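Just one protein chain is left out here, and the rest sit where they should.
Coming up: chain A.
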């Protein structure tokens, strides 16, 4: 069990918490309000704000590190938003072992991606606005993870949604980008409604939005209520983290500029759902049924994403499928409870490194290939882009779980935790995670081989420009290299003497599960499964030449190419029935509701018109009505006196 929630007051160094958010917020404000005047230095200011925030985050981290384990939780009260008796909503921040991890991940990876974007967006006229939105995203995301109550968390949640919308649709002149932004927004609304209902339900149950009263009040609440809150939180998490059944927007979100895909739709924002679940561990611990649903959602998405990732020829969409699948791992782990919380977060961090690195690598490849995203038009790029190849390759080794790279440590622990669950569900979840590892190895090897190996399959773009692949400028290479270092070393570092587990345990609690068989056996099986996936992919894409035109493919491939009919399903089930329902509703609306509404409106309008006639403009009639009013007033007071 985690120790009870009793943060200390944030003084001294910890008074800096608010500044971590204020800096990128100020950056966004200056760049948005300053307009064209800031064009010249906008990108530099954006980077500076992000790096500054990271430096503050690092200072806070070391300050926390210097404290004993039970003194690493701080609350900073900023102000009381609505201080009326009977209702209070505060704005305040909470820093502890969990939130600092997110602060470092968001600002650290965020800074690297800011720097990368200086090169990537160099020729874009709207570069300043891009950096403004990125800073806005950072600020909102930091509010989300630093909030000390669910209301403020919700504000940050909506803020990242807005930033995501703006950035997916950044190239809004492309209809596909505009549509994708709208789709992401609408699908996210479904999740947001879930979260907002959860927050309201919390308020009526615990009488507060703040973490303290909520977490400490769990023991006094009914299990049914807690399950409802848990499921609503899960709905929110599904929207933001692209989990089944709200996963459909993530693939389309790749229409945004690649740095956005790396930062928001791989490393940080999409993991907000995992944060939400782990942060609310007190609620989920007391609601086992909700947790079961969480694991199911995680397992389904983990398979769904992996299968979609196998069939995509668009490099970014393949990686998006992979993101979905990896977050499925995290959600599954979070659903396992105290056995899994820590590993969900650990995988989240290592995934943040290698997936951001993979996306930046993909961006670098696109940069060299006339922004073509089709992997069937790549091939043999390792000779032309050595740095991209090496950094992408290290990320690849990390994600498939090859020891001793990062992903090996974190994913292996999740597989272990799943089996440790025990019983039938433990076997089912465990086998799912193993199967996921197999498919991950397959589709990532496929991406690697199609992009960097084999023969050139390059084609000219629509204007007839032949691609001339070249290594990207150093502003893009350096961030990729730094992320590659993270992909290599983070996992081992975190696992050294269980450093990560010990760090997070006071917040999330931790218990070691018991494996139904030996640890070594599981390791061997896992590695064998991964090797199998790699080998199968090599037999298909390495040994024989990849056709430049996609073959028709079997039924399964066709299905995966179409996101396992996720959109078709949505269209059929939600859109068609929605349309049908709308038609029925419109019918009733016209006949019934409109009748009533129009009746009321007409009534009001009519009474407005009639009342207006009293406003004759004649002073004598005004005086008469005043006289009448005075008479009534006297009569009323004397009557009430009785």
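Just so it is clear, a residue touches a chain if its C-beta (ideal position, glycine included) is under 8 Å from a C-beta of that chain, and two chains touch if they have at least 3 such contacts; residues count from 1.
To be clear about the criterion, contacts and distances are computed from a predicted model.
Selecting from "NADH-quinone oxidoreductase subunit N", "ATP synthase subunit b", "ABC transporter substrate-binding protein" or "Peptide/nickel transport system permease protein", the unshown chain of this assembly corresponds to "NADH-quinone oxidoreductase subunit N" (UniProt protein name).
Touch with the chain omitted from the figure is made, among A:71, A:223 or A:607, by A:607. Residue-level contact of chain A with the missing chain is found at 79-87, 604-605, 607-609, 611-612, 614-615, 617, 619, 622-623, 625-626, 628-630, 632-634, 636-638, 640-641.
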